[in-house]
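Removed: one protein chain of the complex. Kept in place: all other protein chains.
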Amino acid sequence: MDTTIQTDLEVFRIEIKAWLEANCPKSMRTPVKKFEDIYGGGSEATFDSEDQKIWFERMRDKGWTAPAWPTAYGGGGLNKAEHKVLKAEMKKMGCRSPLWSFGLTMLGPALLEFGNEAQKLEHLTKITRGEVWWCQGYSEPGAGSDLADLQTRAVDNGDHFLVSGQKVWTSYADKADWCFCLVRTNPEVPKHHGISFVLINMRQPGVEVRPIKLISGSSPFCETFFEEAKVPKENLVGGLNNGWTIAKYLLTHERSMIGGISEAGQQKLLSQIAIEMVGLENGKLADPVLRTEVARWLINGAGIKWSMERMMDEAKAGDPIGAKSSFFKYYATELNKDKFELMLSMGGFEGLQWGEDYLEGKLARDMCRTKGNSIEGGTSEVQLNIIAKRILNLPTR
Amino acid sequence: MDTTIQTDLEVFRIEIKAWLEANCPKSMRTPVKKFEDIYGGGSEATFDSEDQKIWFERMRDKGWTAPAWPTAYGGGGLNKAEHKVLKAEMKKMGCRSPLWSFGLTMLGPALLEFGNEAQKLEHLTKITRGEVWWCQGYSEPGAGSDLADLQTRAVDNGDHFLVSGQKVWTSYADKADWCFCLVRTNPEVPKHHGISFVLINMRQPGVEVRPIKLISGSSPFCETFFEEAKVPKENLVGGLNNGWTIAKYLLTHERSMIGGISEAGQQKLLSQIAIEMVGLENGKLADPVLRTEVARWLINGAGIKWSMERMMDEAKAGDPIGAKSSFFKYYATELNKDKFELMLSMGGFEGLQWGEDYLEGKLARDMCRTKGNSIEGGTSEVQLNIIAKRILNLPTR
Amino acid sequence: MNLVINEEQQMLKTSAKEFLKNRAPVEALRKLRDSNDPKGYNAQLWKEMAEMGWASLNIPEAYGGMDFGFVGFGQVLEEMGRTLVASPMVSTCLVGTSIINFGGNTMQKENYLPRIAEGSILVSLASEESNAHRPLKVSTQFSKTDDGYSISGKKIFVLDGNVADYFIVTTTDGDKNGITLFIVDAKSEGITVEKKIMMDSRNAAVVTFDNVKVSETGMIGEEGKGDKTLEKALDIARIGLSAEMLGSMQEAFDRTVAYLKERKQFGVVIGTFQALQHRAADMYCEIQLCKSLVIKALQAIDTNSPMLPYMASMTKSKVGETLQLVTNEGIQLFGGIGMTDDEEIGFFMKRARVAQQTFGDYNYHLDRFATLSGF
Partner (left out) sequence: MNLVINEEQQMLKTSAKEFLKNRAPVEALRKLRDSNDPKGYNAQLWKEMAEMGWASLNIPEAYGGMDFGFVGFGQVLEEMGRTLVASPMVSTCLVGTSIINFGGNTMQKENYLPRIAEGSILVSLASEESNAHRPLKVSTQFSKTDDGYSISGKKIFVLDGNVADYFIVTTTDGDKNGITLFIVDAKSEGITVEKKIMMDSRNAAVVTFDNVKVSETGMIGEEGKGDKTLEKALDIARIGLSAEMLGSMQEAFDRTVAYLKERKQFGVVIGTFQALQHRAADMYCEIQLCKSLVIKALQAIDTNSPMLPYMASMTKSKVGETLQLVTNEGIQLFGGIGMTDDEEIGFFMKRARVAQQTFGDYNYHLDRFATLSGF
């Protein structure tokens, strides 16, 4: 180990710590409770508090809304080791993220990988500065699991394309300034080969957005309609008909994010909830059938958690996670559905209530929402196909 | 309703009753406990008791080993109504069947439907008289669920075929005089079209039989090897390359027989067995997890029983059972497997014993044997395919 | 007993299907929900249903009913389950009528049954006190007064409690000697009704009784002996509700299978995927079991079988578990579309969860069945 580097890092750590201590407002060091607690940016964004604004602006000026991105694009230019130190110190101090957006988590990495210099300069900078809210235009009404089966067309019209078609499940499209979008640029070739990845300005005629109501109630999802929306050719990323490569890159990204869902938030043990809701009789849960189901759930819950830990450790030891993310995605989402079925069962009559707003009847609505876990980000069926084919190497017909 | 017929039937009933009373030995009116309690016939057969012999011979002489078959072939020539009366009276009095063989249950019906007059005269008569034991040569080592994929060849050699190949799962082939057998007579056409149904004399050179040992121990199943076994052309049934029609006819037959397995024999309620084996604590089964599983099993057991009843009633009302036999076959066999898993679980350490013979360690051996229920007579997977396609009309790719 | 419905029952079923298709498709439930109707059911529709005799199928002819038998009644309930009709059928006709009919005296029958039959009053059982179904755990108390009784206590999950004209209340005396049933006018002083909307868009209420006066004629059956009447009515309700659930299950399944035949993915109809075929076939089998259990259980009511409690628990648990499976699979197989409120399959899932817990969920009934069976 190079001791000079080690020492430099230690100096860096001390500096960061001091800077954070001086610049991160106290209220920005408390746990995140709701979506709005982290600033999202975009042309319509407002700050939730003065502290949130201060914290965002200070971090933005350091380039630390995207610490590892090049400074040329508004990033912090940190190397991997430094970035790790920054994250560790922020975590220790409980500092909130100064900014969270699909631009940062999804489009940014894709542009860094596939975008040209002009695109990076233009868009990455605006992302790091929180000036633009991006949404993702992938799914279409008829496509479902077969993402590549998309119909939205981009017709060549000289120096620009004219985009027409419909996207669904575009999260927060109703507040989006721009959309990164998969469109069909060649309908003549096999479906995966005629797709391009384009950036569409949402603030133009021919773009209409309609929120989607779910079985659980209102949602961030939207339907987005394009009718001859104009896309200048400089907004084509990664070359004509090369969009599927970028899509795959982003999908792998998304899958591992969703698998983690069931871990987040829920702190209380299911057995504790059961005891509170159902009660004990002679020291045992009053509902003997439920008791077994809860025991089994807890064991599976621990099993999937430790499997994630184990596979992380194995990845560090050189065995990459790869298709195993499908196992997590599948198992964790199915388990999360089971959990909410059990909780609804424990919740009894009260849990079945469904008020006007989300809070009254939260349990029933949450339970309905979990049904989507095994559909979004690749259905359970698709994950099982992937496990069968890519892990077990079972043949295709 | 024609009152003359009614009166005739009543007279017939009274006559039968008197005849049975006079001719059925008392010991032949006790419940059947093991396979040997019913005479099977065949050239190597011996009677289990003098009563068994008397009973068989008396019934044979009346033609009542096959009451509904024409008298020309040794049957009783009874019409449907009379046959029903005979069965009802035998049941009332508890009379055992005088004869049971694959000849009676499988080949006979097929010959009546597809055989020519000479074949019927020759073979049906010997069946009714218990002179020949038949086995069934369908399955082959490589075929499994894809029965039509058979390789045993019958080569035209003038006035006879020469049959070569291997059959498996031929029940009681080791005591068989003859075999009704599916063979490939034309390898050039699609597999279903090149199959013929032939009758093979097992007592000839070129036929070798080897019993199969199962995971449960010894079994009636055999492997049968043919090497240029001679089959005179008069032993071809239903015409050249027309064997698949007969096979399908017999398979439908077999499927509904196997579905009924779980009903037979087991008289004691599973809950009663559980109470005896596991014991109660405060009035509840000492194993709370098992308790739920037993309750669920009993409900499903009643459900499948009543479903059979219901569909019988529906059939009488004009809605034929058809592909629904796949539902019974699938559900009843899976349920039977579950039952033996539960019983093994209740059986504790003692139930795990595996003695030299079948009696010591009967539970464990029986449990092993049930695993075959969902394989023989069409696997559970095949039944599910049939339900999906023929009942739900789901499309084929 | 033959397990096929007879011609008369089939005619009733066919006419019910036709009527509901026109007057109360699933879309009607959506409209009711979105209009925030204060009643939570369509009173006009209920009137029409009563005119067709549906409110009196289990009422003796002597009291203005059709006395049609439960196998027939079950056909109507099944069809109602197919279109998810929100109506007072369960509260008033399954529970209310049964308690009055099996527990009431002639005067009470004469007073209430004809009015139920013609659809002019709604009667609702107020029995639940804990968050899960525990009908025999009662702490609502009655006491004697000079000219009758006084009742105090709080009841939850009172089905259609906000529109009921009468409550049948389960009570106990101070010493908790058995259950005593009272029928109480909903407009009586001291009654507070708080309407709750459930996830199936139907109503239940929290009903508080604060020293509510009941006349002597308000007691149903004998003091402290209401348990038997209550359990019998509940068992009938469990079976009737199971018939309704069977209808919902079949409809959700039919819609799912139809979707499998129509929806394309990766260039082929998804119904060709073997894994989905097997799941559909498996559901088909489970539904067949439910059908058989339901008709056997309905017959058990009609024949006054001593096995009624067993049949009720077997049926309610199997139907509850299967309906949960079928509605979950429905949403999963509809995919993203199934998650939207626009698609109706979600309505079946929501109704399934409420029906599941009404009169005891499958946990409750598996346990009860085992207990009844002595293990």
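All chains are identified by letter, namely A, B and C, in their written order; residue positions are counted from 1 within each chain.
Note that in this section contacts are C-beta pairs under 8 Å (C-beta built on N, C-alpha and C of every residue); 3 or more make two chains touch, one makes a residue touch a chain.
Nothing here was measured: the structure is a model prediction, and the numbers come from that model.
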item: Chain not shown, its touching partners among those shown; value: A, B, C
item: From B:Pro25, B:Pro70, B:Gly206 or B:Gly372, residue that would touch the chain that is not displayed; value: B:Gly372
item: Residues in chain C touching the chain absent from view; value: 273-275, 277-278
item: Hidden partner chain, residues of chain A it touches; value: 271, 274-275, 280, 283-285, 291-292, 294-296, 298-300, 302-304, 306-307, 309-310, 313-314, 316-317, 327, 330-331, 381, 383-385, 387-389, 391-397
item: Absent chain, residues of chain B that touch it; value: 139, 142, 144-146, 149, 168-169, 212-215, 217, 277-278, 287-290, 337, 341, 344-345, 347-355, 361, 364, 367-368, 371-372, 374-376, 379-381, 384
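Keep in mind that, in the parts below, only the chains that are shown with their structure count from here on.
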item: Interchain centroid distance [CA atoms averaged], chain A/chain B, Å; value: 59
item: Inter-centroid spacing, chain C versus chain A (mean Cα positions, whole Å); value: 42
item: Residues of chain A whose C-beta touches two or more other chains; value: 288-289
item: Sequence positions of chain C contacting 2 or more other chains; value: 366-367
